[in-house]
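Removed: one protein chain of the complex. Kept in place: all other protein chains.
Let's look at chain A:
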Amino acid sequence: MDSSELYHVKQQFILGAYQSLVDLPLPSPNSPDYTPTLIYKARAHLALDDPEAALALLPESEDVALRAVAALARYLRDLCVEIEGEDGGARARWLVRVLAGTAFARAGEVEEALESLAAGSNRENLEAVAVTVQVYLALHRPDLARKELDGAKRWAEDDLLLQLIEASVSLVTGADAYADCHAFYTEQLANPSLSAPHLLTARGVARILQGEIPAARSDLEEVQTRDAETLAALVVAAGLSGQKGSEAEAEQLWGQLSTQYPSFPMVKDVAQKAELFDELAARFEVPPLAVAAA
């Protein structure tokens, strides 16, 4: 059982309160929580797309988990992966797997990712399940994601992470009109012990999906630090609001998003579609405009 401090750390990490994690002071190095906290902190740095900070944080260590995080950090920097399966605690092994899976998933190596996550045979580690589920969802296999989730429900406690997984599945499948994810994020937002802008964004997204555009916009506008996802969601909300001038607003937000985060998947995707459009439109022969001969 984790100490309450570690639990809180973990909770913050899971719910995406990365910034507050980063800002969190480390416990005493002698504390048993030191290493796990350090790892979460480093991962929070990574989640914020700051591998340099993570590396700086991590000492050269024999701890295989720490090395894995370092490797992921390097991977995210260098795009290279090297993990040697070495001994360590079960927990460390799973962390290695999760991180490896994450790395593979990012590289698009679905098969390797699922393999390292022991997809389908995992009976212990929810984090691995979470990554597995997300990989499945990205593959448009909500059926398999749901199966993995149902499997996990059998052995896992009603954990926060489990709820999160459920929420993600709900976000994709839209079962019960997105009730699960909306409820989950609303509940977590009401959690007084932490505040994460990510949660607001997530609820905003859930509300967009539910078709409650004005509510979604108010959520999203509440987000203080707008990351790429928030901006993207704002673009969509503006585009769907159907109000006067919202189009211009959407374009303005879009401009902001595409300059600020040119590598965000949505930016890339839309740019690609725009190119596709030009290519396709050129296939149609446009006759001369009908103009009255003077």
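Criterion: a residue touches a chain if its C-beta (ideal position, glycine included) is under 8 Å from a C-beta of that chain, and two chains touch if they have at least 3 such contacts; residues count from 1.
Keep this in mind: contacts and distances are computed from a predicted model.
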{"item": "Which of \"Coatomer subunit alpha\", \"Molybdopterin synthase sulfur carrier subunit\", \"Dolichol phosphate-mannose biosynthesis regulatory protein\" or \"Proteasome subunit beta type\" matches, in UniProt, the chain that is not displayed", "value": "\"Coatomer subunit alpha\""}
{"item": "Touch criterion as defined above, residue of A:Q11, A:T37 or A:Q134 at the omitted chain", "value": "A:Q134"}
{"item": "Hidden partner chain, residues of chain A it touches", "value": "13, 16, 18, 43-44, 46-47, 72, 76, 102, 105-106, 109-115, 119-121, 130-131, 134, 136-144, 146-148, 151, 164-165, 167-168, 171-178, 201-202, 205, 208-211, 228-229, 232-233, 235-236, 239-240, 242, 244, 247, 250-251, 254, 264-266, 269-270, 273-274, 276-278, 280-281, 283-292"}
